[in-house]
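Every protein chain of the complex appears in place save one, which is left out.
The block that comes next holds chain A.
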Amino acid sequence: MEKMKLKLLYSDLKSDIDIIEQELEQAVDSSSYLINDASLHLLQAGGKRIRPIFVLLGAKFGNYDIEKMKDVAVPLELIHMASLVHDDVIDDSNMRRGRPTVKSQWNNRVAMYTGDFIFARALEYITKLEDPLVHQILARTMVEICNGEVIQIEDKFRLDQGLKDYFRRIKRKTALLISSSCELGAVAAGVDAKTVRHLKRFGYFVGMSFQIIDDVLDIMATDKELGKPAGSDLLQGNITLPILLLKDDPELQPYLVKVFAGTLTELERQNMLQYVRKSHAIEQANRMSDKYLKKALQEIDALPKHPVKKKLRDVALFMGKRKF
């Protein structure tokens, strides 16, 4: 149902998204059949293609040409894909989007080489654009994402952290790449600096809202909907917003002790999830997501008059209210 809504939302960009899908397949084409298999495995797992969508929407404010825009949209999706392959090694994840991960289907090394290959192809692809600014934005984003991941590992299983730590983490983990997608689409389309700034901020706020919802869904959605066990973030030691808001709750404490000790049983996982689902933390987290969403919508208001503003609003609202 939700995927249908998403498709409807993108319907007028469908032909351009189809071009991007085709390009993605070509971009990961390799002389190694194993890399081909692993890359196609990733592409076929789907994904919302949020980053390419934001590239295209950002570019609509300038000289929109899909032939040029795909040179930005394709690498951004590839970078996202590659980082997921490496993340699965770090998190020792066996399932993603209901499918076995590259590292579980093959092994960690295959995942590392596949990820590096896809990263390399992304950079090779974006060098079709000679504008140094494009590369500077993307390079800084990649380094910052990595810094965010280092911090995430340092913060694992640490309850002595505050909201500031969490927001700093999700900014780098998710919001930056969405923000850069909007910015890069606009820069490549020759959009004026003021509009680029608003689009960049819009992407940042949407990204923050999106990640909070993602963290809420990790608790609220079923294993089937998630394609992996609900509560996986916490099981891997990642303290997300709902858990952070409940960290001092005496009823949750015994569960956390067992999670950190790696002794949580399946029944206890279910009970813990039930407890968090019914708690105030979910509503509070949703409210925080809404605050970011509102800020994103304010950035849209500041953009010059353009028919695509409605589309940006619809996509932002969908992302902030999604159920999967």
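Here is the rule we use: a contact is a pair of C-beta atoms (placed from the backbone, for glycine too) under 8 Å apart; a residue touches a chain by one contact, two chains touch by 3 or more; residues count from 1.
Here is the rule we use: contacts and distances are computed from a predicted model.
**Student:** Looking at UniProt, which of "Autoinducer 2 import system permease protein LsrC", "Copper chaperone CopZ", "Fe-S cluster assembly ATPase SufC" or "Heptaprenyl diphosphate synthase" names the chain that isn't shown?
**Tutor:** Protein name of the absent chain (UniProt record): "Heptaprenyl diphosphate synthase".
**Student:** Can you say which of A:65, A:154, A:192 or A:251 touches the chain missing from this structure?
**Tutor:** In the complete complex, the chain left out is touched by residue A:154.
**Student:** Using the document's definition of touch, tell me which of A:120, A:163, A:257 or A:302 contacts the absent chain.
**Tutor:** A:120
**Student:** In the whole complex, what residues of chain A lie against the chain that is missing from view?
**Tutor:** 30-35, 83, 86, 89-90, 92, 106-110, 112-114, 116-117, 119-121, 123-124, 127, 130, 132, 135-136, 138-140, 142-143, 145-147, 149-150, 153-154
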